[in-house]
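Excluded from the complex is one protein chain; the other protein chains are retained at their positions.
What follows is chain A.
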Amino acid sequence: MKAAPHRRPARRAAHTPAGRARLALGGAAVLTVLAATACSTASSSGDDRADASSSGSGKGGGRTIQVVAAENFWGSIASQLGGSHVKVTSIIDNPAADPHDYEPTARDARTVAAARYTIVNGVGYDTWADKLLAATPSSGRTDLKVGDLVGVKPGGNPHRWYAPADVHTVVERISADYKKLDPADAAEFDRLRTTFEQRTLGPYDRLTAEIRTTYGGTPVGASESIVSPLADGLGLKMLTPETFLDAISEGTDPTAHDKALIDRQIRDRRIKVYVYNSQNATPDVKRQVDEAEAAGIPVATVTETLTPAGASFQDWQVRQLEGIRQALAKAVGR
């Protein structure tokens, strides 16, 4: 009933205000263009300020390079290689945050905007970090993409911090980039790199080599692809199908075929040790852990990012390698 009285005046209204509506439309289009240009003037003055804030950190003797690492495992290395000459901020610095589907905050973007050196993992692992970098283009900034540096193609295994050889490649590059950004402190950066590679990473390298020689070729199973580069580096034989490892790592559904195959591998004790990522223990993974324990297969854990949050890269890795070595020792009896 309401519609009837409304109908008739509406017909009349459609004609006269239509012209004004069109005017409003035109006005809207003009406004759109205005907004875009108005902001552009703000940006040109804004760029100066952003630049000023990043280079302004050079006051008081030695320059401090503002470094942003997308994840704290690279941040820990970058921090130790730069000593007091760098200030490293890691965006993912919390064991509860998953780098795969992290949503950056405005604060992260501000941190990136103030950086002179950035480290992202790449290989599709942290696409959000690529976006942050693209949204803040800067000529005065050096960007390191680990995946590109070590030559992993898109779709490859992104977990390069679990590949001992790649870790050393990244160490060399970060140190070289520091020297370019701050040539005055080149000698200091060389010293820090030598200390880091020879002393700090010593236990990590020794343990890696030891497991390789003692347990090389031992068949193992794993929950996800984060373990694959480590197994390669340790010379262990990964029996878990790659499709399953990728599915768990990327948060997609594993296939029934893969799950049945893994169940058989565990039941028949064809894998000697089962390694899983405790930060990403899906119901499928938990079930496999239970099955492995029931079958008497030693289980070792690794984590995606530094655990506990404040740990250093080497302490974290060495503790995990110790766990894997103990599991191998128990399984093989050597």
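To be clear about the criterion, a contact is a pair of C-beta atoms (placed from the backbone, for glycine too) under 8 Å apart; a residue touches a chain by one contact, two chains touch by 3 or more; residues count from 1.
We take it that contacts and distances are computed from a predicted model.
Chemist: For the chain that is missing from this picture, which UniProt protein name fits: "Transglutaminase-like domain-containing protein", "Exonuclease", "Metal ABC transporter permease" or "Molecular chaperone HtpG"?
Modeler: Matching "Transglutaminase-like domain-containing protein", "Exonuclease", "Metal ABC transporter permease" or "Molecular chaperone HtpG" to the record, the invisible chain is "Metal ABC transporter permease".
Chemist: List every residue of chain A that touches the chain not included in the displayed model.
Modeler: 2-3, 5-7, 9-11, 13-15, 17-29, 31-33, 35-36, 39-40, 42-43, 45-47, 49-50, 53-54, 56-57, 59, 64, 66, 87, 89, 100-101, 103-111, 113-115, 124-128, 130-132, 134-137, 154-155, 158, 246, 249-250, 252-253
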